[in-house]
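Below you will find the structure I want to go over with you.
Removed: one protein chain of the complex. Kept in place: all other protein chains.
Labels run A and B following the written order; every chain starts at residue 1.
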Amino acid sequence: MSYLVTGARVIDQNGERRGDVRVNDGFIVEVGPDLSRNDQDRVLDASGCVLSPGFVDLHVHLREPGREDAETIETGSRAAALGGFTAVVAMPNTDPTQDSVEVVDFVRRQGERAGWCEVSPSGSITVSRAGEQLTPFAELADAGVRLFTDDGNGVQDPLLMRRAYEYASDLDVTLAQHCEVESLTAGAVMHEGECCSKLGLPGWPSLAEELMVHRDIELVRLTGARAHFLHLSTAGSVDLVRAAKGAGLPVTAEATPHHISLTDSLLASYNALYKVNPPLRTPQDLAAVRDGLADGTIDAIATDHAPHVPESKERPLDQAPPGMIGLETALGVALAHLEMPLVDVIAAMSWKPAAIAGIADRHGRPVEPGEPANLTVFDPSTEWEVVPAQLASKSHNTPYVGIPLRGRVRHTIFNGDAVVIDGKLQDK
Amino acid sequence: MTSVEQRQSAGPRGSRSLLSIDELGTDGVFRILDLADHMVEVNRRPNPKVPALRGKTVCNVFFEDSTRTRLSFETAAKRLSADTMTFSVAQSSLNKGESLRDTIETIAAMGVDAFVIRHGSSGAPWMVDKWTQASVINAGDGWHAHPTQALLDAYTVRTTLNRTGGLEGLRIAIVGDVKHSRVARSTSAVFRLLGADVTLVAPRTLLPPVVDEPTSENLDALIDDVDVLYLLRMQSERMNEALVPSLREYTTRFGLTPQRAGRLKQNALVMHPGPMNRGVEIAVDPAELPGAVITQQVSNGIAVRMAVLFELLGSGHGSADTLEGSSE
Partner (left out) sequence: MAHEIIERNRGLDGVVLVGIQRGGVWLAKALGAEIVRIEDRESGHASVPVGSVDASLYRDDIGLRPVAPGSVSELEFDIDGVTVVLVDDVLFTGRTVRAALDAIADYGRPRAVQLAVLIDRGHRELPIRPDYVGKNLPTSGDESVSVTSDGVVIS
């Protein structure tokens, strides 16, 4: 199949130019102004739109295997394609856990079968994410796993985490930490501060995140291994990572769309849609996370897409599971809430996370002839509102109903196939 | 009298549910307190029952054990001639996967005019309120709110001190585990709404992370001057959470000991939401405290809950002018 994308602002790591892009047989074959039209090309109009390397989401929960009632790899990767993502990293907190070659292979194959984007499985750091025994990093690395994390939980034991970093330092893998000292967050439902005090809800103090960010930075200093910090949410965490990067340590970090757009005051509605881990924070924290993205302290925007069935989100806050979906709204939230150059937003959604995910050989590539055709075309100025019933994700637990979003994906090209055209999935 | 009438006409009326003191507002608080006077008069009669809520059904839904509060609401409903149902689920047997919504919608389908909800989770009554057309009365949610307790506390102070207006100028100390106390949150709110100066007295470990109102960890510095000493229940499991080193030390610092009782002003009130931990927060016999109004709190609880039920179920939302015969 070949496509001609016409009239786009092409933005990639080499800058911005205006032009057409021809894609044939999985690769970009031509980039330039006013390319000639061939009869066999399907023309994709990109006027008013930006064409960039495809987005990469470092952090999604696709729930398969285990909770296929909330999401499957098929439905989750459909949502990803609609959100402009050509690759997503699947978190390991499945059932069974992604702690063996068999399970990660299953996830990868399910992603290939679905065919909407690349599903790159992460592996867990510890067996069953129980925080006791390391998983076979090298075996999993041979099976293509580049990112290891116990996400959903942080690895609590400092000794075990030290061993994990030491062992990983010889392998070309990154350990990603969900930073939460759990003894400080027992029963926590929301950010510890003024709102939780009024609402009578157990608080999740910023300190619980920052202590572990600090611990892991020091472990990186000690071991030389690479660390990635998942979903940073506090001003203090951003400062710690900024200092670590200043010291030249091999650390990276991500932030979610909700931690740059929503505050803890929303919990006053007692609506569990707003319960997420780490929790929504204060306006000061939001500003610090946005600053961190703007100055590059935080490398990537990652959704922490966490689907949940409606019944579970209708429970009282302390009994409802944390998490919100985000694949289809990520770009709209980012462009509505970040005041940074468009190229930097794209960097944080494409080539920077691609590098962290260890898939930069095929995603987040410059828009040049010969490169794999993983591309996103989006209108950066469209204002829209999310309608849950229209989402492709199997679960509809989005917190953005009624909140204006800006920027919407028009076309997504994955592996040379236009999987989304004019905002619609192209069923095969 | 004129001030009462002004208040009655000023406040937004016809609210369907009572979830928190904040939502009730000052006018609503005064309206309930004034109505409670009528109910106290009813309760004094040989036959303490009026037909006001005949044909209405009040369902007590208690997800947490609280015999006192449940009995108080039941009695209140019955004295207004409402029918009552009780749905009781001990938290321990509650399957976490079971849907609160299903429970509520099932009971609502039986024809219920008001739900009285006690739930261990903060916010549960707000969720229930979204799922039903019936009135919802918060009978205590998590650490969050217990508005009828607050109203009966305010009523008790107001009547005992013969106040007709608010509680302006009163110095009130609420002592104990404020952090985990829905009573403290609601009662301090109503006292402040009525103009009292409220100080929360507790060690830092038993205060919420962020507190707007004045706090103190020195009960002895306040005890001589307070008009109302409000003691909270100290639960023994707080020790296991390292919130206080021992109950003995708690009593030494924050308990009402005979020494402290001797320093109270002569007409100072001593209050407690019950059930009391004797020897912990109250290390004297309350029967020997002239200012103890703990049993009055309990009996006023029925009158205040009658007032709340009547206000929510008896007030109607229509305008008086449109109804025939109403201008008589």
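Quick notes
One rule holds in what follows: contacts are C-beta pairs under 8 Å (C-beta built on N, C-alpha and C of every residue); 3 or more make two chains touch, one makes a residue touch a chain.
Just so we're clear, the structure is a prediction, and the values are computed from it rather than from any experiment.
Under the touch definition stated at the start, the shown chains contacted by the missing one in the entire complex are B. In the complete complex, the residue from B:N47, B:N162 or B:S246 that touches the missing chain is B:N47.
If you put the missing chain back, the residues of chain B touching it would be 1, 8, 13-14, 34-35, 37-38, 40-42, 45, 47, 49-53, 56, 80, 310-311, 313-316, 318-320, 323-328.
Please note the rule applied: only the chains that are shown with their structure count from here on.
Per-chain CA centroids place chain A at a distance of 46 Å from chain B.
Those residues of chain B lying in contact with chain A across their complex are 96-97, 99-101, 119-124, 126-127, 141-145, 182, 185, 208-212. Against chain B, the residues of chain A that register as touching in their complex are 189, 192-194, 196-203, 205, 269-270, 311, 314-319.
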